[in-house]
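All protein chains but one are shown at their positions in the complex.
To keep things simple, chains are lettered A and B as they appear, and every chain counts its residues starting from 1.
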Amino acid sequence: MKIWISLTLVALLSGCSGIGVKPWERDLLAQQDMQLISDPIEASLDDHVYFSKEGSSGGRGFGGGGCGCN
Amino acid sequence: MASPCEVLLALPAEQAELARRMVRLAADEVWRIEKRYSRYRQDNLYAAMHALPDQSQSMDAETARLLNFADQAWHLSGGQFDLTSGLLRRAWTFDGSDRLPQPERVAALLPLIGWQKIDWVSDPVNPAGEVGGGWLTLPAGMELDFGGIGKEYAADRALGICLKAIPARWRNTGILINLGGDLACNGPRSNSEPWRVGVEPPQSEQTATLTLQLSRGGLATSGDSSRYLMRDGKRYSHLLNPLTGWPVENAPRSVTVAGPSCIQSGLVASLAMLKGQSARDFLVETGLPHWVVDV
Partner (left out) sequence: MTQDKSNWQQGAALGSTLAAIGFSVLQGLPNQAMAGELEKWDVDAAVLQYVESDSRVQATEAVLGATRNFNSETQLNFKLTVDTLTGASPNGAMPDDQPQTFTRPSGNGRYTVDANALPLDDTFRDTRTTVAVQWSAPLGRDWTYSGGLGYSAEHDYESSSLNASLSRFFNQKNTTLTLASSMSLDTISPEGGLPIGLSAVPEWSSTSFDADFDASRQEGSYADKQVIDVVLGLTQVIDRRTLMQFNYSLSFSAGYMTDPYKLVSVFDQPGGIVQGYRYEERPDSRLKQALFWQTKHQLQGGDIIDGSYRYLFDDWGMTSHTLDLKYRWGLGNQYLEPQIRWYRQSAIDAYQPYITSAQLAENPEALTADYRLGDFDAWTVGLRYGYRFNADTEVYTRIAAYQQLPRDFASDTTPANSGDLPGMTALMLTLGVKF
């Protein structure tokens, strides 16, 4: 299993080496709205609701913990 | 600097006073740089630098950055971008005539040209990534000419000074500095409206002005327009190869480059021209937007 993960990682990384932008093309990506989690507060409020009401948690950052709701 | 210079700000009409203040700051900065490095004055840094030949002199942070820039450009261009090549103007006069210099005159100047002959030692980069100064020794008879990079550098500096001074409320304003065709800007006029820039074509059969859209960064043009010599049907561009003393062969008429800063655009445009025949290939390699006008 570990070998598969490392192999996939190496394949992904080398596959990714051709894609991307030059340093001066980062104008749009630097905007706050383009961050993957553009609003951490909204994300944490939602995570709390879904963690309390559903059986899944995390995926994006960290899983549960921190409250007695599930 | 005999070309018209302007500062454009996308501020609402009520902010006229702020706009005037920004223009004054930008102009002051441009004049400061021009005064400092101009080769026509006797009382500035340039004059002081050349008053002590063969002696080791301490340079300040700004001069150190410019000399480091010139040094890196010299390496990057294989010796063709050379701040010491200004002396060649003594042999060459580009007035559109057919008067070429005597080869002996050009050859006589070559020993006084060559970046490798000056001794420039920069201070090491400090932990904050800055250079504080350095030591320069200019051999007697040699000359450093900042004219090739001064305008572009001034455009970037003027823009930076404006950005630093503008109140937070207006920090997203689009500002464009235009120093005779060397441009630096920080953002579009409004959310989606870029600046519209017209690049005058070199005097030729080509009549249409190239119109570009600039949203961010710098724009610089390297070209010969009226500065050339024509003899026996062969055109001699004003771009001189410091290694031979003679014009670069088969250079395009003009190269315009859009890069992240004006000084960088200017460097790339100059390097492209110096590549002569392979200008286009070089520009494609850099990945920067560019426009080339051929002979």
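General remarks:
The definition used in the following text is that a residue touches a chain if its C-beta (ideal position, glycine included) is under 8 Å from a C-beta of that chain, and two chains touch if they have at least 3 such contacts.
This structure is a prediction, so every number in the text was calculated from the model and none was measured.
Interchain touches from the omitted chain, evaluated on the whole complex, reach A, B.
When you scan B:105, B:171, B:196 or B:234 for touch with the missing chain, the hit is B:171. Touching the chain that is not shown, out of B:5, B:66 or B:293: B:66 (per the contact rule at the top). Checked against the full complex, the candidates B:6, B:28, B:95 or B:130 give a single residue touching the omitted chain, namely B:130. Contact between chain A and the absent chain runs through residues 5, 9, 12-13, 16-17, 19-30, 33-34, 36, 38, 40-42, 44-45, 48-50, 52-68, 70. Within the entire complex, the positions of chain B that touch the omitted partner chain are 61, 65-66, 68-69, 72-73, 76, 129-131, 153, 156-157, 159-161, 163-164, 168-169, 171-172, 184-187, 191-192, 216-217, 259-261, 263-264, 267-268, 284-288.
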